[in-house]
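Note that one protein chain of the assembly has been removed; the remaining protein chains are unaltered in position.
Moving on to subunit A:
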Amino acid sequence: MLKQFTRKFLNNKGVAYLTAFIFLIITMLMGISIGTVSVPALDIVKIIGSEIFRLAPSGEIDPMHANIVMNIRLPRVILAGIVGASLAIAGAAFQGLLRNPLADPYTLGVSSGASVGAVLTLFFGISIPFAGAFTLPLLSILFAFVTIFVVLIFARQIDRSMKVETIILTGIIFSSFLGAFISLMIALTGDELRQIIGWLLGSVSMRGWEYIKIILPFFLIGSVILLANSRELNAMSFGEERAQHIGVNVQRRKMVILFAGSILTGAAVAVSGTIGFVGLVIPHLTRLLWGPDHLHLLPLSIMTGGGFLILADLVARTIISPTELPIGVITALIGAPVFAMILMKRRVERRG
């Protein structure tokens, strides 16, 4: 009886991972295939096989197709995937830490902090020696982390035990303040205005492989740290006191998780601007589908988050082609109704 249950349980999780993975692959193929020039899915597989894995192509490949896939669509899809994954896993971690399914990187002021860092970099044209292209993400991460740090210091001043409610409130206050700061800078800029606004609305277009190289290390570091803390996140979703009673070093783990969240958010904001709703909706949706255990929630969120943003980007660039919409518009347009629908459906189920 017990064995049967264990097997069923494993099967369930196996099905979850398989579903999420297939979703990610399908969205990637769609993202690469669809556009002004349509590339058949089989060709995509062939092109990727030959260009990346150096396999001998079986049959003719159109060089134009290869060019489009390798230089435009593949990097764009990968970037969108990594950004979506970063925001989703960071969101899942923040939600677990704050025990609030409606929390995300924005609630803590992390995104706003990262934006300020990025806007300052763009505004003053700052370049850190030796960092080169990493200046933008490094400054974003730095500002994200400084913001979360200041938020926490403030929260500690208000309430020594650092209740979650206090942190969220402080985060919202900082978010508004930093938002106003960004608006002020935009008002002060002249010619740079369009570039900054375009960046603020969020986009993954025309970024190329360079940007993937920028975000990838941060994505890997942040994700590994969070994955290693999934048990602690489970414990902390029962309250910090209970987590401490169970044996979690709450103060330290909290800092580590917030740090990893800042890395992920900061890097994502640096390469693609502020894209909302991914960090909120994806973890929530994933939790509803496959349960709240962070051991599975975090990796599953990476896949669903990546797939979701690829899909959102696809819609953003095709829906009123040739004009591209900011991707944040699409995430909000898809995310909000889906979110509302889930909430309502759950209500009905619970009542029934």
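Rule of thumb we're sticking to: contacts are C-beta pairs under 8 Å (C-beta built on N, C-alpha and C of every residue); 3 or more make two chains touch, one makes a residue touch a chain; residues count from 1.
Convention: contacts and distances are computed from a predicted model.
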{"item": "Name of the absent chain as recorded in UniProt (options \"Putative hydrolase subunit\", \"Carbamoyltransferase\", \"Iron complex transport system ATP-binding protein\" or \"ABC transporter domain-containing protein\")", "value": "\"Iron complex transport system ATP-binding protein\""}
{"item": "Contact residue for the chain not shown (choose from A:M185, A:I246 or A:V338)", "value": "A:I246"}
{"item": "Chain not shown, touching residues in subunit A", "value": "5, 96, 99-101, 160, 228, 231, 234-235, 237-239, 241-242, 244-250, 287, 291-293"}
